[in-house]
Every structure is written in C-alpha cells, then in structure tokens.
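Below: one structure, written as structure tokens.
A single protein chain has been omitted; all remaining protein chains appear in their positions.
Now for subunit A:
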Amino acid sequence: MNTLPVTFAGETLHLTGSGALHWPARALLCVSDLHLAKSDRIARREGRMLPPYETRATLTRLADVLEATGATHVVCLGDSFDDLDGQAALDREDAETLAALQAGRDWTWIEGNHDPGPVTLGGTHRAELSLGPLTFRHIAEPGATGEISGHYHPKCRVRGPARPAFLMDRERMILPAFGAYTGGLDCSAKPLQELLTDPAVAILTGPRPVPAPLPRTGRRQHLPPQGRPRRIGA
C-alpha cells in the first residue's frame, strides 16, 4: 500500500493514499467523516434518490485499508453517519459488512456534529479519545496540541484538480473525509487557514500521498519558517 510516514507529536504516523491515518505503534487506524447512509438522509429530506451504494463503497474501502494495515483498533472521528437515523437505515448487507469489520477489533466512535449521540452498533462511543501524546476529536479546538480531527473535509490543489488532503502543522492534523459521498472544503478557506500555523503541510490523497506546503491565500504574508535559514546561491 502507498503510505507516507510523517512524524507528529513525536509519533510515527502513516498516511494512506485513500485518506486514512495508520499509527503502527498502537496498531490503530483512524478515519474521519464516513457519512454512512447519506443517500438515505437526502431521500428522506429532499426527495432526491441518489445511488444507494455509498455505504457499501465506503465500507469496502475501509475493509481494504484495514486488511493492508492489520490495524486492531479503529477510531472513527465523527460524522460516521450522516444523521442519527442513518444507523437504522443501514440495510442488512451493509450492517453485516460493518459487523464483520468490527469483529475482533476495538472500535471507537467519536461523536460528530451529524451524529451527536451514542451509536447503537457495537463499539465504544466517546466525545473524544486521548492516547499517549495524541487526542482524537471531531472538530479542531484552538490551542490544542497533538490533536487529530476531521469535520472540514479539507481539499487541496497543487496541479490538476483539487484532491482530498490531510492538513498538518506542528500541533494538529486534520483528516480528509473518508466517506464516498463527501465534498470538500478548499484549504484556502478561512477556518482552515486560521487553524493552521506555518510551517503547515497538505498531504494530497491519490494513487500515492503527495506532500506540499499548505497554500496560503492572497494578501497574507508569511515569513519563511524559523530556524531554517534559506541557502542563498549554490
């Protein structure tokens, strides 16, 4: 599998091209914003009937990355379901697939803004989770350190179309959405620009994860990173 190792809060984390975070030392896999049963919610609320296969597609991708990493602890960073009714809307086949993934694994559901309550399916339900130097929560909090969060569905463009991306600075990492039916927020958007402090990096998902400096918007001037004097000349 194509992963990119990064050092964050003193830990070695592997970022996958599919948008998951693997923490080998703890055999932990973290994914964010699965938005399962989103099509059900849209049909219920708007009357549009999107192809009802996104849960299947998302769980298949999750199964693939679980198999590749061999993780035994799964942390879903919130907005795992598009709303609380979504859990009930899982059809039998999807529910069985999910149960099979959960079997033999520690499974932590972090509360999100779409699913702010206990999940009836197996696993532990928590508002946030701290493990060693890392804290897992749905929405980034100002001033946090060693924080892994989701919520924003960040995307970034370097060349060609924008791709879902991990955003990372020294204190926090924001995960891209892992769910099939998810859009994205461009990393030039104000909340993301404000949350991240330079030197900040975007790691674009795709066939291979690709790191690039976080693009900074327009008029804001940023000083070159401290402690890394640029060499002039050869």
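Throughout what follows, a residue touches a chain if its C-beta (ideal position, glycine included) is under 8 Å from a C-beta of that chain, and two chains touch if they have at least 3 such contacts; residues count from 1.
In this text, contacts and distances are computed from a predicted model.
Out of "Beta-lactam antibiotic acylase", "Sugar ABC transporter permease", "Sodium:solute symporter family protein" or "Ligase-associated DNA damage response DEXH box helicase", which one is the UniProt protein name for the chain not included here?
Options "Beta-lactam antibiotic acylase", "Sugar ABC transporter permease", "Sodium:solute symporter family protein" or "Ligase-associated DNA damage response DEXH box helicase" narrow down to "Ligase-associated DNA damage response DEXH box helicase" for the missing chain.
Looking at A:Thr12, A:Thr145 or A:Thr217, which residue reaches the missing chain?
The one listed residue touching the chain not shown is A:Thr217.
Looking at A:Ala9, A:Ala27 or A:Ala43, which residue reaches the missing chain?
A:Ala43
When the complex is taken as a whole, what residues of subunit A touch the one chain not shown?
39-40, 43-44, 46-54, 56-57, 91, 151-153, 157-162, 180-186, 188-191, 199, 201, 204, 206-208, 210-213, 217-218, 224-225, 228, 230
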